[in-house]
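A single protein chain has been omitted from the complex, and every remaining protein chain is retained in its original position.
What follows is chain A.
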Amino acid sequence: MTRGLTRHFTSRKQTVEAVQGLDLEIGQGELVAFLGPNGAGKSTTLRMLTTLIAPTSGSASVAGHDVVTSQRDVRRAIGFVGQGNGAGHRQLGRDELISQGRAHGLARADARRRAAELIEDLDLAAVADRKVSSLSGGQRRRLDIAMGLVHLPRVLFLDEPSTGLDPQNRANLQELIRRLHAESGSTVVLTTHYLEEADALAGRVVVVDHGRVIADDTATRLKSGLGDLVRLGFGSPGDSARAAARLERVPEARVEVDGQSVDLRVKDGSAMVGELLADLAADGVPPTRVEVARPTLDDVFLDLTGRSLRETQQSPTTDADAPSAPTESEVAA
């Protein structure tokens, strides 16, 4: 749990308010995703919760221990997979897993056994006994994740765990996280840029932007009301205009025409496509092209803030002497 967590960075007289008065309560055993664009403050929040940096103001406790006053207790309880590579490049993967286990107080034999298990689980058998620097990006990422799991942490923090993984391994990772969560009842807090990932994994999605929480809900509810995007292409502008007119009749749909294509935004659009196509074909304007897109982070963002992610800009405030009102924020894990 965290309370009024705030962190400023000051460089060249510019104050970046990376995290501003975060109040969060995460219960034991929850699986939570922090979703937000680059620079939103996700990593900074995780770094505070994992004792790497101290909050500028506010406080946080993780697994019942204060992140400033009981750092060692926090460290014993958590696993952390950062945005970088946790395994030393000059080391062998297996050695790093064993040494991480030993650091968490496992006996040598237990550390070995656990390392072997994780190598199996993360499909690292072929590369675990090679120098880490020779591993591919995705292999290294899986090794990082394995390192965070060695001691079956009560609270697991993952900073963009799926970055650099191919779709297959992304799915494996999601499966692994779900399993770990189900089997050990660990609390899992992860960050991601992808709504689908948050959706697939987490029961709860916390959307952050400019260091603030702008939404805290289930992915399903965040997306509801957004609808899927169905993009249809036609042979001529005339056809598309005619199709658009017909599509206007779909209840609660928003229709936009752009030359030869028509965008239809509607709830459960993907389920409706078959029917739509049949209907348009019957009307004599069969689409030549169909695309269906699920709502993305960008759509959720647009919905929440009224601006698109592309318009979002970093706005470091220059008022170095503005009082940093110590807000009540609580992040509980």
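Rule of thumb we're sticking to: a residue touches a chain if its C-beta (ideal position, glycine included) is under 8 Å from a C-beta of that chain, and two chains touch if they have at least 3 such contacts; residues count from 1.
The criterion applied here is as follows: contacts and distances are computed from a predicted model.
The protein name that UniProt records for the chain not on display, among "Probable septum site-determining protein MinC", "His-Xaa-Ser system protein HxsD", "Transport permease protein" or "Anti-sigma regulatory factor", is "Transport permease protein". Contact with the omitted chain, checked across A:Q20, A:Q100 or A:Q260, is made by A:Q100.
Residue in contact with the omitted chain (choice from A:T51, A:N169, A:S240 or A:Q260): A:T51. Considering the whole complex, the residue from A:L92, A:A200, A:A241 or A:A293 that touches the absent chain is A:L92.
By the touch rule set out above, chain A reaches the unshown chain at residues 47, 50-54, 72, 75-76, 78, 80, 82-92, 95-96, 99-100, 102-105, 144, 147.
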